[in-house]
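Of the protein chains in this complex, all but one are displayed in their positions.
For reference, chains read A and B in written order, and residue numbers begin at 1 within each chain.
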Amino acid sequence: MGGVTLEVQDLTKCYTADRPVLRGVSLRLDSEGITIVIGPSGAGKSTLLRCINRLVEPTSGRILFQGTDLVTLRGQMLRERRRRIGMVFQEFNLVERLSVIENLLSGRLGYVSPWRAWLRKFPETDIVRAFELLDQLGLSEFAAKRADALSGGQRQRVGIGRALMQEPELLLADEPTSSLDPKTSVEIMETMASLARQRHIPVMVNMHDVNLAKRFADRIVGMTEGRVVFDGKADDLTTDELSTIYGGEEWMR
Amino acid sequence: MDALSRRAAGRTARPATWGARARWLLEVYGARLLAVAVVGYAVYAASTLGFTPARFWRGLEHGGTFLTRLFPPDFASRWSDIQHDMLESLEIAILASVFGIAASLPLGLLAARNLMPAYVTWPVRLFISVSRSFHPVIVGILFVKAIGFGPLAGVLTLAVASVGFIGKLFTEAIEEISLKQVEAVRATGASFLNVLIFSVLPQVTARFVGFSMYQLDSNLRNSTILGIVGAGGIGGTLLAAFQRFDYEIVCAIVLVMIGLIMMGEILSEQIRKLFQ
Partner (left out) sequence: MSHVTKREWRRFTPRERAVRYGVYLATAVAFSAALRSIEVVPEFLRDTPAQVADLLVRMWPVDWGFLVSTVTVAMVETIHIATLGTLATLLIAFPLGVLAARNIVASPAVRFAAKLCLVASRSVNSLVWALFFVAVFGPGALAGTVAITFRSIGFVGKLLGEALEEVAPGPVEAIVAVGAPWRSVFLKGYWPQVKPAFLSMALLRWDINVRESSVLGLVGAGGIGLVLDSAINVFQWRAVAAVLVAIAIVVLLAEVTVTFLRKRII
């Protein structure tokens, strides 16, 4: 439905004083759909995503998530907002020594006390939901297996599951397919897309595979050198636009 | 390089400059030089310490007679003392280990530079460092002088030693973890403690148990000798027996000590395997 989930206003990030990685990026994300951010390495795509859930601290700008400016939050308030934003990582970032089901349940850590987390006493509804998700992800037989016993594609599916266990209102994915082979990449994007659409969760992904992006995106955002240089539908992405984003045409042939 | 190829290399390439020649010499003759140096040192040190072959042989003779005086081991005459003091050593080891292990967990976490800010890690690391600088016997003497004879000194000594040992290794283990896993759990909005419990601890628990069991074994060994300096346990009984020249009782005590330590070794191995 209508209503803006996320609005980034004039976001800037400098790691060192003279080299800004993000130069005044502004974006609006509406309630649903898959937005894919593309651009060359160093364009700031990953930084942009990580500023949204404040894994990276922005230097200036505002990030309005459902009305609240995330940049001003700290402590308990920040964690409460973070709970509502799920993230999928390039290298899956599962806790390798824990089982698949524990990794899924870790998505609910924002809601349980340390004592319950230690004893693994999650609410019954969480456990039921975890098993349902496992079914949907096709990983039911792996529930008790250690995370490092899984293949890359399977691990990423668990990563998606963990993010979805948070019941988020926004899903971020930082190069979720860059560590996977082409076939698995497509499977993962399909899984993420269908599950997110089912739950009406807007998704923001960054990747560098343009063809994959065109295949799955409802909207494409092109970035270069810390700036947004394209923002529109996949079909509107012409070769001219691509060369603006990436520079040069050789790689497109 | 083995001898043959080394000689071949030497024959074909004789370097020109002094520095290079020295290095070449070292490489070709290194092992032999080392052997000569070691033997040279041994002779020098032995003479400094006053070891003469005569003294050594005399000692061996004396050792022979000494051995006969050890047997048969006398378990009977002072059995109640031995039993009581052995139990006290065991108690010291258990209490010190429980306190030490329990304290090492939070202290090890607080000393980890990838988790805590500098003003927290510095004092904790200093404390851990000092705790492991001295042999438990020395720490034992100091505690005895400070708070008096008895098992309390023993428990405190070994608890401090445990924190020093486990704490340092545990902190090193924590500083080697993958922070990616930590980042992901943070991103779910988990509290600091939950992040620790679900992404830091799973990576280090097995090693923590390993260190703890090693320290339990070490505490058991040390608890038997702390009595020598008055910190409680069988060590005092042993020393008294030596000073009375009651060598058969000495033998009995040492055999009991060996038995206890061997059991401790087996137990700690089993527990370590369990918590893998």
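Going forward, contacts are C-beta pairs under 8 Å (C-beta built on N, C-alpha and C of every residue); 3 or more make two chains touch, one makes a residue touch a chain.
If you're wondering where the values come from, they're calculated on a predicted model, not measured in any experiment.
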Contacting the left-out chain in the complete assembly, out of A:Arg62, A:Arg97, A:Arg120 or A:Arg197: A:Arg120
Chain B residues touching the omitted chain (full complex): 38, 41-42, 45-46, 48-51, 55-56, 59, 62-63, 66, 87-88, 90-92, 94-95, 98, 133-135, 137-138, 141-143, 145-148, 150-152, 155-156, 221-222, 224-225, 228-229, 238-239, 242, 247, 254, 257-258, 261-262, 271, 274
Positions on chain A where the hidden chain makes contact: 99, 101-102, 120, 124, 127-128, 130-131, 143-144
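Quick note on the criterion: only the chains that are shown with their structure count from here on.
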Distance from chain B to chain A - Cα centre to Cα centre, in angstrom: 48
Touch list for chain B against partner chain A, complex: 178, 180-181, 183-191, 193-195, 197-199, 202-203, 206
Contacting residues of chain A [partner chain B, same complex]: 53, 55, 79-87, 89, 91, 93-98, 102, 106-110, 112, 114, 117-118, 159, 162-163, 166
